[in-house]
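Omission of a single protein chain aside, the complex is shown with its protein chains in their original locations.
Just so it is clear, A and B label the chains in written order, and each chain counts residues from 1 on its own.
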Amino acid sequence: MTDASSGDGPDRPVVVDLHSSCTTQEVESGEYYHATVNGVVDYGVFVDLSEHVSGLVHESTFDGEQDLAVDDDVVVKLTEVRENGDLSFELAALDDYETVEREHSYDRIDAETVGDHVGETVHVEGEVVQIKQTGGPTIFRVRDETSAVPCTAFEAAGVRAHPVVEVGDLVHVKGDVEEREGTYQIEVTEIDVLDGETAADVAGRLDAALAERAEPIDVDPLVDWPALEGMLPELRSVARTLRRAVLEGRPIRMRHHADGDGMAASVPVQYALTQFIEDAHQDADAARHLLKRLPSKAPYYEMEDATRDLNFALGDRARHGQKLPLLLMLDNGSTEEDTPAYKALNNYDIPIVVVDHHHPDPDAVDPLVEEHVNPYLHGEDYRITTGMLCVELARMIYPGLTEELEHVPAVAGLSDRSKADEMTDYLELAREAGYDDEFLQNISEALDYEAYMLRYDPGTQLINDILNVNGDEERHRELVPFLANRAAEDVAEQLDAATPHVEHERVANGANLYRIDVENHAHRFTYPAPGKTTGEIHDRKVEETGEPVITIGYGPDFAVLRSDGVRLDIPTMVEELNEELPGAGVSGGGHLVVGSIRFVPGMREEVLDALIEKMAEAELDEELHTAPKR
Amino acid sequence: MTDASSGDGPDRPVVVDLHSSCTTQEVESGEYYHATVNGVVDYGVFVDLSEHVSGLVHESTFDGEQDLAVDDDVVVKLTEVRENGDLSFELAALDDYETVEREHSYDRIDAETVGDHVGETVHVEGEVVQIKQTGGPTIFRVRDETSAVPCTAFEAAGVRAHPVVEVGDLVHVKGDVEEREGTYQIEVTEIDVLDGETAADVAGRLDAALAERAEPIDVDPLVDWPALEGMLPELRSVARTLRRAVLEGRPIRMRHHADGDGMAASVPVQYALTQFIEDAHQDADAARHLLKRLPSKAPYYEMEDATRDLNFALGDRARHGQKLPLLLMLDNGSTEEDTPAYKALNNYDIPIVVVDHHHPDPDAVDPLVEEHVNPYLHGEDYRITTGMLCVELARMIYPGLTEELEHVPAVAGLSDRSKADEMTDYLELAREAGYDDEFLQNISEALDYEAYMLRYDPGTQLINDILNVNGDEERHRELVPFLANRAAEDVAEQLDAATPHVEHERVANGANLYRIDVENHAHRFTYPAPGKTTGEIHDRKVEETGEPVITIGYGPDFAVLRSDGVRLDIPTMVEELNEELPGAGVSGGGHLVVGSIRFVPGMREEVLDALIEKMAEAELDEELHTAPKR
Partner (left out) sequence: MTDASSGDGPDRPVVVDLHSSCTTQEVESGEYYHATVNGVVDYGVFVDLSEHVSGLVHESTFDGEQDLAVDDDVVVKLTEVRENGDLSFELAALDDYETVEREHSYDRIDAETVGDHVGETVHVEGEVVQIKQTGGPTIFRVRDETSAVPCTAFEAAGVRAHPVVEVGDLVHVKGDVEEREGTYQIEVTEIDVLDGETAADVAGRLDAALAERAEPIDVDPLVDWPALEGMLPELRSVARTLRRAVLEGRPIRMRHHADGDGMAASVPVQYALTQFIEDAHQDADAARHLLKRLPSKAPYYEMEDATRDLNFALGDRARHGQKLPLLLMLDNGSTEEDTPAYKALNNYDIPIVVVDHHHPDPDAVDPLVEEHVNPYLHGEDYRITTGMLCVELARMIYPGLTEELEHVPAVAGLSDRSKADEMTDYLELAREAGYDDEFLQNISEALDYEAYMLRYDPGTQLINDILNVNGDEERHRELVPFLANRAAEDVAEQLDAATPHVEHERVANGANLYRIDVENHAHRFTYPAPGKTTGEIHDRKVEETGEPVITIGYGPDFAVLRSDGVRLDIPTMVEELNEELPGAGVSGGGHLVVGSIRFVPGMREEVLDALIEKMAEAELDEELHTAPKR
């Protein structure tokens, strides 16, 4: 009641303006208050002083001539607090007064200290991050700057309590702390949605605390590489965004390229986020609810995948009261083909973060995503693989992972055939961690093989064991050679069938062109798939000839292209074909010299002929090198 | 004990016939009882007076010569109730007596009032609607005329208590009311399966209450349309059946056509049922357990779907003790093709209800289903779309939905190209609700597009948002144009590929015949699918020519048929082809002038040639009109 005595001069009366959350604890007989008329009856008017304080101004206390109507602002004086709690007021006609604001006063505790207040009534202020309706009470998960605490409110069995309170609201909760099977919770007696200054205060505190806790770990990159160095600030920003999402209780849905680099990128990030979630959340299964890693079928984010993700997210929101997720695209996501799906998510304000090293289209992508990290945007290219970037990202997300991840960039680089000079450093780092080059290569092959066998199931534990990240070292050492060997046998069998049917010609520019009908001269629906089969044939031909080589593996409606020593520009060729061959429905892309295209089956001959003609005109490269797979 | 003193005359002794549920509360020393011998020992015989009352007739009290055997009926007199509760009887040899029945007497409470009896012992009578075995107690869900209440009985951890009690039994439960996390339950001390008159009484009470609560809402149809008016009584009957299923705790499984009209039909019904379930059931997730909406892949109810549904239902029954479901077919289900699947469900006595507007085969369908609503059965046709019917149905199931559904019939009508004059009224209604014609058309396109992208997942929240039924208005306004636009772009791309390969000829009757190989001249496994692609080509040709048009889109083993201005009868043509071309395996159907057929790939040329010959002979229509899609 200190405000009541404050004031500029002794002669100006004080009129109290109660905050909407004030209760009768904050009023006292004899004081003046700002009030609003909320009802007019025969015998007077009812006035509201705050959401919880109201009472009657009896008509006997004012000149009936005064024409009071609902919503009129008045000044009243509290004359009596009756035994039953009812308040009586009289109208006050003050010429001059001073207004003093009064807050609802309570001693707020930090959410992380609830355990020290079992059995007591406490006050907590924070953001509602989840609302879960159970068969009994409604559970509001309220996060303040220290932690999140479940607050249970019971209206009737299975009935949503306090329906005005929504996820995202800033609230004041009053309730009794209980311990239930080792978890603390507040049994709600009062929950108010905050607004105005109080809300701004709480938001400020939360934001400041979040910003501090979201700050990434400071790490030096694993190898000394100026090109990579320049990308670290952006990776730090991504790490911050992801840590913040975890702290805010926002689920993260990772989509990644279903190949070696894609897994070398996503698994470390998954590991780091899992650790961070376990630190930041009390529930044992928070990581399962908040993080999902999903390989993508296509090398871009298909509309179907986006629809499935959205459907899943909306279902989770409905069932568990979760926030909509953040989408994290890894080793995919930089191209124009991803944008329709991004737009679909944008309709639901789902934030998108991309880390990729495929040839990007920033004009199309950037307006749709929150962050977009790609070496091409720094004048670099695919040689900085996504796995290399993401190992740094993982180290920024959670401390102490360096040792467990040192071999991963080498696997990523081998998987995507990175020609970076720094591969030497990465291989050396892996060697020091106990991985010889052959074993690293085997990891890459094993990942590729299991990606196929898992058919787009994340297969977390298996993949962790193969990559030896958060896995079982002993299984790892057994599994990798076994799977690499299985993969090699399957490749050999496929090549036994295909090789006799590979057709050769030397085209205009002098390059060797090899063609193989992978639909008719390879086993279908089995490992290796057409892209890999084509690549394996190509690699052998490059080695055999030591000359420029183009290899085309084609099926009824697609062709896989691989080239070495030839300066192709596949994206441009696709564009040209599309114009020159109306009705062929050509689409596709990939890297400059490696990619795949699709067309309608009835136009295959025309498309392949036109394609080869273009390839035959391409300039040859001085230096032969094997390009990355897609 | 009033019965004991009743009787015709003072001189005839009264013999009490105890109801099987009677306990020792209902016996008194000195009274006579009907009893049955259940054991013969050296020192006498044991007799049963009821399930719970038995005792010894010592041999000293009767002439040992009397040769009593097990199952003999006797009259006994209760001589003593010992301290330990044992009863002693003596045989009675009455020449003449009057029999009086005596019920087990208890004060029954209504299930909905259990909350007022916490801590007390109560009696409830009702039907067992679910039996769930937990790791601890067995939970019997007992429904009386007012509500359903969980009754827990504990035998041993995870062991089924009272194994004689089954779902569907009418029972008397005695137990203590407890409150557990806001839910009331009865801890069972006694549970008896009722029979005879008592059971009949309870059944009668339940039935009467159910019938009253199942009664649909009285609504006036949204538009004035005599054709529709005539179908309202049947829709009321369907509404009653569905409300009754909800009240009885029977799950409802909805299967519907995966297109615009199918969704405009099923989503409002899903919404209304969800609301009604939430009112009628206490558990927060009852709607999730009791209602499932599933789009069908085929335009009829496939045996595979029925097998999956049955498998799912049997699993739910085994795991959760649920009843087998009711199948609700919407915008599908009227044809002979549905009947094998119906027969499979009939084997398990699963009730089936159909609301459809496809050309029906009542002779095949009606004997297998409980209700069958179809405009053709009222002399009307496809112009009354299922969506129009189901909006009325939804309004009958739950009150207060009118405003939220006013735009839906227009979407349904546009989706199925209804030529009804009343479309004007529906469009006007939608316009008043803030939907211009273009936006309605966009909703229809968006539904079609998402149906494809969701691949037969119901996608409830997404579809609700698109249709703006129980959805988010703001998302709706953003999503619909975005998706309609995506769909239009995908259609344009498909047509770019296909159009140059459309073949034209003018057939005998003067109609334009267009043929397109949709397998070879359209992208596969992408939106739009062959049916939609064919339809889009057809629409453009109708517009271009202004003349009668037949369009055939064919693949290896199917053909999609569209026609305008030609009087086709596709069902008959299919029949004829099947006879004329043995070994072609022709099947299929649809509407008269629009449909699809299947055949074996090796006979495609023969089938298409014969088909076209028939089409070339068809009469032309005076008036051109676009027919509904299937």
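Note that in this section contacts are C-beta pairs under 8 Å (C-beta built on N, C-alpha and C of every residue); 3 or more make two chains touch, one makes a residue touch a chain.
Worth saying up front: this structure is predicted, and the values here are computed from it rather than measured.
Asker: Can you work out which residue in A:42, A:349, A:496 or A:605 touches the chain that's missing from view?
Answerer: Missing-chain contact among the listed residues: A:496.
Asker: Which listed residue, B:69, B:93 or B:156, touches the chain dropped from view?
Answerer: Once the missing chain is taken into account, the touching residue is B:156.
Asker: In the full complex, which of A:145, A:450 or A:536 touches the chain missing from this view?
Answerer: Answering carefully, the residue with contact to the hidden chain is A:450.
Asker: Which is it among B:196, B:400 or B:601 that touches the chain not included here?
Answerer: The one listed residue touching the chain not shown is B:601.
Asker: Would you write out the residues of chain B that touch the absent chain, in ascending order?
Answerer: For chain B, the residues touching the absent chain are 133-137, 154, 156-159, 303-304, 307-308, 310-311, 314-315, 317-319, 340, 343-344, 347-348, 557, 582-585, 598, 600-603.
Asker: Residue by residue, what part of chain A touches the chain that was omitted?
Answerer: 180-184, 282-285, 288, 450, 453-455, 457, 459-462, 475, 478-479, 482-483, 486, 493-494, 496-501, 517, 519-524, 527
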